[in-house]
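Questions regarding the structure given below will be posed in turn.
As you look at this complex, bear in mind that one protein chain is not there, while each of the others sits in place.
Labels run A and B following the written order; every chain starts at residue 1.
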Amino acid sequence: MSSASTSSLPLALSGGTRLAGGFLRELWHDKPAAIGLLVILLIIAMAIFAPLIAPYDPAAQSLIARLKPPAWLAGGSWAHPLGTDHLGRDVLSRVIWGSRATLLIGFSVVLLAGTFGVIVGLWAGYAGGRVDSLVMRLVDIQVSFPGILLILLIVSVIGPSITTMIVVLAVTNWMVYARQVRGIVMSVRQTAYVEAAEVIGCRPGRVIFRHILPNLFSPILTVAILEFTNIVLAEAAISFLGLGVQPPATSWGLDVAAARDYIFIAWWLITFPGLSIVATVLSVNLFANWVRITADPQEREKRFARAQAAKRRRARGDQATVPAE
Amino acid sequence: MSTPEPLLEVEQLRVEFETRAGIVHALNDVSFSIAKGETLGIVGESGSGKSVTAQAVMGLVDLPGRICGGDMRWRGRSLLGREGQRYGRSIRGKEVAMVFQDPMTSLNPLLTIGTQLCEVTERHLGLTRAQARGRAEELLAAVGISAPARRLGQHPHELSGGMRQRVMIAMAIACEPKLLIADEPTTALDVTIQAQILELIAELQQKLGLAVILITHDLGVVAGLCHRVAVMYAGRIVESADADALFTHPAHPYTQGLLRSTPSLDVVEERLASIEGTPPSLLDPPPGCPFRPRCPVAFHRCLEMPPMAPVIAGGEAACWWAMERALPENAFLGTAD
Partner (left out) sequence: MGSFILRRLWQGLLVVLGVTLTVFVVTRVFGDPVSLMLPLTATAEQRAAFAHEIGLDRPLLVQFLGFMRDLVALDFGNSLWQRRPAIEVVFERLPNTLLLIVAGLGFAILASIPLGIIAALRPGGIVDRLTVSLGLIGLSMPQFWVGLLFIVIFAVQLKLLPTSGMGTPAHLILPALTLGLTPLARLTLLVRSSMIDELNQQYIKAARAKGLGLSRILGVHALRNVLISFLTLTGWELISILAGYTVVVETVFAWPGLGLTAMQAIQRGDLFLMQAIVFSIAFLIVLINIALDIAFKMIDPRINLN
């Protein structure tokens, strides 16, 4: 990881620690991205340490404590900070445990689909010719599939479970990676240094690992991060529709679905699991946005220029738009 | 030389760009003027500030760049400040027009040639669509494009580079401007086309009585076309003279170096000389004369910035060495610091 990331940052000769320090300092300048990363780390910690943090068993029902509002409302108590649901289960504990399904599915799908997509993309881009046009035709066709609808049909036939979900989402989401990787491989192969490496007789394996993979790292990282948010939203939607995570397991989407019948009397039941999804996806988006810009020197310069221009404009009392100057 | 009533006067113009690495001083105290019918060549290597000068005149310096000092006047009225910017908008495209370096990217790829030509006259001369189309045909014919009526319906990608530059020129002269700024108009073109485009500009200048500012890195281009030449280096004008004087008696060591490194068919030389070193960073320019680090004749005075001084007949240069050569008695130099 460290060796690959240096390729996107200028001349980090002085080793990984200073690089990481500079990276953190630069991140700190972009407050939303820094907060995003912090929230992501918190959510990951929450998922890992769920049994230690959660005050209750997420499945423990309590008929005497049904539909309790959050603590700060009349009728609420700090025994259930975020209230309880229609079966008296603690909302906070369910939110904490729910992060597990989201992250597990998100990470596994990105890993599976990403690995498969990158391999296919490398293959198509490197082999070129017939193989390439065949593989890309396949990608084109699968991209035109009616996504979630087909997933719903498949899941309803096979039977819903977390494993089904991971497999089906991975099988339907590898194409982005393949396209991206193939495009990069095609353009990198035309550069002089790869041609030179091939001319002097480097084996394909060496060419791929030494010359092509480093160029892939940052774009693939960006795609993978963005795909992660798509998968989280897809998982939530499918679970909400009842074809994803099945009870007694918990998932934020599933909890929102269960709370649907109570929206007239207990708004908190849909609010907190929903906010958890928003917080996760938003944090990842904020961080991904920053990674994309920071990995690209040109974008970096543009970002700086815009900030300067905006500062100057504010100082000048905000006149003159760009093109009319 | 000193023609009455200059069209455009640029005085002590400074432009800087704020980048992540620091402030780039792109133009430093640039002054020149141009009168009706005159041709001024601005010469320099890339990064010397030629194009920024043109963009400043056309009001195209965008944030993070800004004009931070000096003045520009069109027929006596300033183009800076709120009032000046409004005045500038009313004359740009109409009285002052510009031809850009790269005709490939300067035309909107999605609009027809006709649309892009007509919009100029419709805006500035208030022509109707039909009148504008008629005028557009005339213009295309005037810049030597055959079958103009058919070209109007075509898109830029259907034309060759030379054709596109002709279209750009047609657009620039659409409102019969008084000043045409041509920013490296031939750099992106094939050599054979280059001569044609330059001929076209010269011909139009004669016909329309245009003043032309020709920006180029190619001294050969300047020699044939320009009355006067300004040589730019590191965001400054280092020498400005009548074309003949400049080519026969270049005063500034940089100009001399440029001339020596320009191939010529007339004189058989054993080898071309190149100027050692690279231009200074505009981020953190060295003190004194910007050419000092590369200058073969630099001496202790060059640690101070030389002023422009009339060191040759019909021209001036910013160089202590040239000044001492021109006036060995050093009569007035005591005041320079």
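We adopt the following convention: a contact is a pair of C-beta atoms (placed from the backbone, for glycine too) under 8 Å apart; a residue touches a chain by one contact, two chains touch by 3 or more.
For clarity, every value in this text was computed on a predicted model and none was experimentally measured.
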- Item | Option from B:His155, B:His217, B:Arg260 or B:Arg294 whose C-beta touches the chain left out | B:His155
- Pick from B:Glu9, B:Asp29, B:Glu45 or B:Glu119: which residue touches the chain that isn't shown? B:Glu119
- Message: Under the stated touch rule, tell me which residues of chain B contact the chain that is not displayed.
- Response: 55, 58-60, 89-94, 97-98, 100, 102, 105-111, 119-120, 123-124, 155, 157, 168, 171
- Query: If you put the missing chain back, which residues of chain A would it touch?
  - Reply: 32, 137, 140-142, 144-154, 156-158, 229, 233, 236-237, 240-241, 243, 253, 256-257, 260, 263-264, 267, 270-271, 274, 277-278, 281-282, 285-286, 289, 306-307, 309-310, 313-314, 318, 321-324
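Everything below uses one rule, namely that only the chains that are shown with their structure count from here on.
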- Query: How many angstrom lie between the CA centroids of chain A and chain B, rounded to a whole number?
  - Reply: 51
- Message: Going by the contact rule set out above, which residues of chain A touch chain B in the complex?
- Response: 300-301, 304-305, 308-309, 312-313, 319-320, 322, 324-325
- Note on the structure: chain B contacts chain A in the complex at 18-20, 59, 61-64, 66, 82, 85, 89
